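All protein chains of the complex are present and in place, except for one that has been dropped.
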Amino acid sequence: MAKAVVRGSLISIGLVGALLASIVQAAGDSYVVPGSKAAQLENCVEPTDFMRRNHMEVIQHQRDETVHNGIRSTQHSLAGCIECHVSYEAESTPVPVDSEGQFCETCHNFAAVGVNCFGCHATVPALTDREAAAEVASRADLGWHPPITMSTPAVQGLQPETGGEGR
Amino acid sequence: MKRIVYREWRLTPQRYWGLLAILAAVAGLGGLAFLYMEHEGHWVTGMTNQVVWGTPHVFAVFLIVAASGALNVASIGSVFGKTLYKPLARLSALLAIALLAGGLMVLVLDLGRPDRLIVAMTHYNFKSIFAWNIILYTGFMAIVIAYLWTMAERKGNPYTKSVGFAAFVWRLLLTTGTGSIFGFLVARQAYDAAILAPMFIVMSFALGLAIFLLVLMLSFDQDGRPFGDSLFFRLKNLLGVFLGSVLLLVLTYHLTKLYGTKYHGVEAFLLVSGGVYTLMFWVGWILVGMLIPLGIIYHPVLGKDRTWVASACGLVVLGGLAAMYVIIVGSQAYPLEMFPGQTIIASGFYDGVNGEPASYIPSLPEFLLGLGGIAVAMLITAVGIRVLQFLPESLADEDVDPHAAAKA
Partner (left out) sequence: MSMNNSSEKIDRGRRSFIGVTAGTAAVAVAPGVVLHTMAGAAPRSEAVTSDVRWGMLIDTAKCADGCDACVKACDDENGLNLQIKPEGEGDAKWDQQVAKWIRKVKLQDNATGHLTNLPLMCQHCEHPPCVDVCPTGASFKRADGIVMVDRHTCIGCRYCMMACPYKARSFIHEVVAEKLTRAPRGKGCVESCNLCVHRRDNGESSTACVDACAAEGHNAILFGDLKDPESPLSKALGALPSRQIRQDLALNTGVRYSGV
């Protein structure tokens, strides 16, 4: 009986793991929201892998540099991140970057890590930066579709054995 | 003198769990109040940009000051070698920890960003007395726990005197630090006074002993344990001495401020024209908190009655809260003296226009949070004395008084 329970749980863990792996693969390499300036660009200010693992350290180091030393010219500014990663609805209206389905929120929601920044920091670019960014974003010919998350129906219909794209 | 036996508090389960339920409910209300304050923001409280520390701080500072005073009884036994007080040392230490935990809980939960407690523990500005207090409070917890260990564990007994001495010195530093939180501030007319540190020390003596005596009397009474007159009268008279010292230092503080012309404004406010603050000072702190208890304690008839003395202790507690209200809130209500010789007749930020004090109305969430802190302190004490051996079996004269045989 105990053996069966252990065996059963090991198999389920394995299946869930494979499911997760396939989903990550199926979702593609990016959480960047189509309709943002970032979607048009090759990669972030640093390589994507680096950003995935270290963006929090970059942000926290930069904030000290900005607050205590007044440095605002680097490519690591939070305002820069938002300006690039915010997506635009019709008529250049930016969608707050921490609302559901948007860039910061999707990944942080998945990882279950709270995003404390936007309690104080603006979630849309400053008006002066907005027009320029919306310009770049609007040049996309991809059309707009919702970002792929765990709750996307196509993802939920995935079978663990397929292990490949499941769109 | 007989060997002291410590035993768990033997209340009937129904009464014990009933007590815990009540305390837990009050603590729970305090927790809900905290969640409400933290979620909505401090706009739901009565605290403003003018009166920034309110009812939670009144309760928190009261509990912290009482905590260091509660340890006094143990110090009298361990440091000053008075045999009569030695049986009380364990409860004294437990109460000190419990009151400090309750006070710190209220203080931390009232922060604008309580989620940043880790930041507070890892970033220190050593010029700030507040930062020093954080170290003093946590160190106090550690030292008192070590002190308890030396008392409870046979192998630790030889160290009771030295650790007790360290605890005694530490708690004096702690109360000095707490008083200096206010005494170091140059900005406010009612602060910027070195006497606030020793005043807080003697206040801690009085408040700590009053609460200790109340807890002792209550717990012994409920469990039917004997509490002899010898020890009882010593403790009662000691409370009288402490109250007298507080009265002396309060008198010195106000007389000094009254002597300096530049302080006449704030003194007139606190002592005469401050409305609720004047009421709290004269009726709450002086009358209820000191004069009436002194009258009871030294009364030839009332002073021998246990119920009257317990009431006196209760009045001291109320007076202590009133004192904190005057010191913390009253001093903020009085406007800053930025332009001596001139009156501010208009201001965009409530700078005491025409001498008007800042308004502060305590709100329910603040009050519940403060009460929650007291409930947590009492919860820790109740569970402690029930589960572990803190209370001596007997404080009867023949058991604890070294001179009982001579008197008999």
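By letter and in written order, the chains are A and B; residue numbering begins at 1 in each of them.
Methods note: a residue touches a chain if its C-beta (ideal position, glycine included) is under 8 Å from a C-beta of that chain, and two chains touch if they have at least 3 such contacts.
It should be emphasised that the depicted structure is a prediction, and the values quoted were computed from it without experimental measurement.
**Student:** Which candidate, B:S75, B:T176, B:Q332 or B:T381, sits in contact with the chain we can't see?
**Tutor:** Only one listed residue reaches the unshown chain, and that is B:Q332.
**Student:** Out of B:L91, B:I134, B:M151 or B:L214, which touches the unshown chain?
**Tutor:** Considering the complete complex, B:I134 is the one touching the chain left out.
**Student:** What does the interface between chain B and the hidden chain look like in terms of residue numbers?
**Tutor:** Touch with the absent chain occurs at residues 40-43, 46-50, 52-53, 111-114, 116-117, 119-120, 123-125, 127-131, 134, 181, 184-188, 332, 336, 338-339, 341-351, 358-359.
**Student:** Can you list, in ascending order, the chain A residues touching the missing chain?
**Tutor:** Where chain A meets the chain not shown: residues 60, 63-74, 79, 82, 119-123, 125-126, 129.
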